[in-house]
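Excluded from the complex is one protein chain; the other protein chains are retained at their positions.
Up next, subunit A:
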Amino acid sequence: MVNWKLILSIAKTHLLTKVKQTSIAALGVTFGIGAYITLVCFMTGLNTMLDNLILNQTPHIHIYNEIKPSKTQPIDLYDELQNSLNIVHSVKPKITQKKIHNALPIMDYLTNNENVMAVLPQIETQIFYIAGSIEIGGNITGIDPIAEATHFNLNNNIIEGSAEDLNVTDNSIILGVGIADRMSLKVGDRVQLSPLDGGLFPLKIVGIFQSGIADIDAIQSFTNIKTIQQILGKPKNYITDINVKLTDIKNAPEMAKQIEKQFDLRAIDIQTANAQFETGTTIRNLITYAVSITLLIVAGFGIYNILNMLIYEKMNDIAILKATGFSGRDVKLIFMSQAMIIGFLGGVLGLLIGLGLTSFIGTLPFNTEALPTIETYPINLNPLFFVIGFSFAMISTFLAGYLPSKRAEKIDPVKIIRGQ
């Protein structure tokens, strides 16, 4: 039976009479944990932001009709030449339609798949922007504005106006910021669009769009899918691209393969499109954890050192305690609880300091062209980090306290008492 009240009161007295050493040991933990929380919240905040930058704006699977030379030439099908080496020079792709054949049934089919969260049609085409005498070539994408806003955060990149405006206004357009600047256009103005095969369509500007990539902003604009079908003079089933968002991004590669096979279309999954991106995230996480763990290990050595010194100073006390009937286990628990109290106080203080620093960083202005909607540094206040930080504080102080306490348990009182 362990008398915890007594053991804790002895531990408390020891700690209170050595306030300076206790606080230094606790501060070691505090800085370790505080730095861990700050680092991990800040780094994962940045990571998440960068992830979202790419992942939330990239379809998980992008389906389109690719113009490419046929892999099999007629000669390959001729049985009699099967075992010979056939070389066909200057293979050229065949002209095919840009639109996805049977796009609407394919979309219906995909929507019914349980792994699919949303299926978004798009029409991409080249176009000339005309305002007054200026003529600029560019791309226009016909979209379903509301669906794009909900599933791919379109609004994050619209610096004036909104996707909803595009939805409710007939013959409207959201213009890339680069085009708007070059043609001195602003929201409310009109811009004329001319498709490659002629014609002139005036559209009302309801928004300005900034992706953060200047080359894109200088050519790209968005309009309603119906508007673009009218401009191109195409029927309602004319769709050039289908973007799929999945419930679980991990299914993307497999599903992309299946779609390619089933529909004879090109389907690119997000992992293939952004392979190098994952690597960056992993390495940033690795650095964060390496630095934090180093800090905590240093703090652990501090505690180990201070407890060792404390036990050395308290040899006489340990001998007296043992002589008056305290068991080795009691003595061990006295010193263990000191370590744990140091770890607990230091850990809690560290969490608070981490929270404070992180919140402070969260208020610092952070302006970047790439992210027009973000104004302060992104932070990620995940409660899990606080749980991990606190557990690490307790575990490292436990380990740091265990060895010295074990030594105190083994001290032979006779040797100490007779030694003087």
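Methods note: a contact is a pair of C-beta atoms (placed from the backbone, for glycine too) under 8 Å apart; a residue touches a chain by one contact, two chains touch by 3 or more; residues count from 1.
The rule is simple: contacts and distances are computed from a predicted model.
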item: Omitted chain, identified by the protein name its UniProt record gives, among "PQQ-dependent catabolism-associated beta-propeller protein", "3-hydroxyacyl-CoA dehydrogenase", "ABC transporter ATP-binding protein" or "Menaquinol:cytochrome c reductase iron-sulfur subunit"; value: "ABC transporter ATP-binding protein"
item: Residue among A:124, A:260 or A:330 that touches the chain left out of view; value: A:330
item: Selected from A:25, A:106 or A:319 as touching the chain missing from the view; value: A:319
item: Residue ranges of subunit A at the interface with the undisplayed chain; value: 1, 3, 6, 10, 13-14, 17, 316-317, 319-330, 412-414, 416-418, 420
